[in-house]
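One chain of protein is taken out of this complex; the other chains stay put.
== chain A ==
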Amino acid sequence: MQRLALAAADIQDFGAVSARTVVAGVEVVCDPLGALFLPETRLLVVSDLHLEKGAAFARRGMMLPPYDTLATLKVLEAVIARHDPAIVVSLGDNFHDRVGSAHLPDVFRARIAAMARGRDWIWINGNHDPDGTVDLPGQSADELHYAGLAFRHEPSLLSPAGEIAGHLHPAATVVRREKAVRRACFATDGNRLLMPAFGLMSGGLDLRHKAMAGLFDRQSLVAHMLGRDRIYSVRFANLLG
């Protein structure tokens, strides 16, 4: 919704307000474009790109616009240009379905190759695309342990400490003066962090949803919500005003 405007607009590199926080002792920066940057290691995380979502629906008879991949890649290019990371981790559900990367049109393939040039690129496998990618730079893995953090697609119930995960597309709803505003968000209690979906045609799941239950210590849970050019950080307990 809100995020899609990004693809159409020229993304400014100044004026954006990120939020810094700490996950398991590691300093991280929540970028309003929906990516997480680790300044120490110059590692950039994006999650749930869901590339070729339109095509995946078309395969099932719903002719959604074929422009989602391009839109998502444009924003990805902007956030990579902003942080110039040494490593890019794409945290799973990189493609909307299993055959997505194999059927990816060449023009998009070339754009990804250009982005990956001069850096390491790691595709974490997700539930939508468990078989890895076809003909793309970088390497595929189920998990990555690096810089004191664990990067995986689905949050695990066993080992929350230092986990960066995606999968759930967290979103938070703020209610003020009887009005509700809902945005995708980074969700962290300082121990684990859930990434917002980066794919521009992805929906969100509210932090209050039962699928989120037990993942966080709600006392210290903060939603870093994606605004137009800044992050709005709201404590879980304060979301409903």
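Before moving on, here are some points about what is shown:
Please note the rule applied: contacts are C-beta pairs under 8 Å (C-beta built on N, C-alpha and C of every residue); 3 or more make two chains touch, one makes a residue touch a chain; residues count from 1.
Following the convention adopted for this analysis, contacts and distances are computed from a predicted model.
Per UniProt, the protein behind the absent chain is "Ligase-associated DNA damage response DEXH box helicase"; the candidates were "Ligase-associated DNA damage response DEXH box helicase", "Succinate dehydrogenase hydrophobic membrane anchor subunit", "BMP family ABC transporter substrate-binding protein" or "Putative spermidine/putrescine transport system permease protein". Panel shows chain A; residues 1, 4-5, 7-8, 17-21, 29-30, 55, 58-68, 70-71, 105, 173-183, 200-201, 203-204, 206, 222, 224-225, 227-228, 231-235, 238-241 of it touch the chain omitted from the view.
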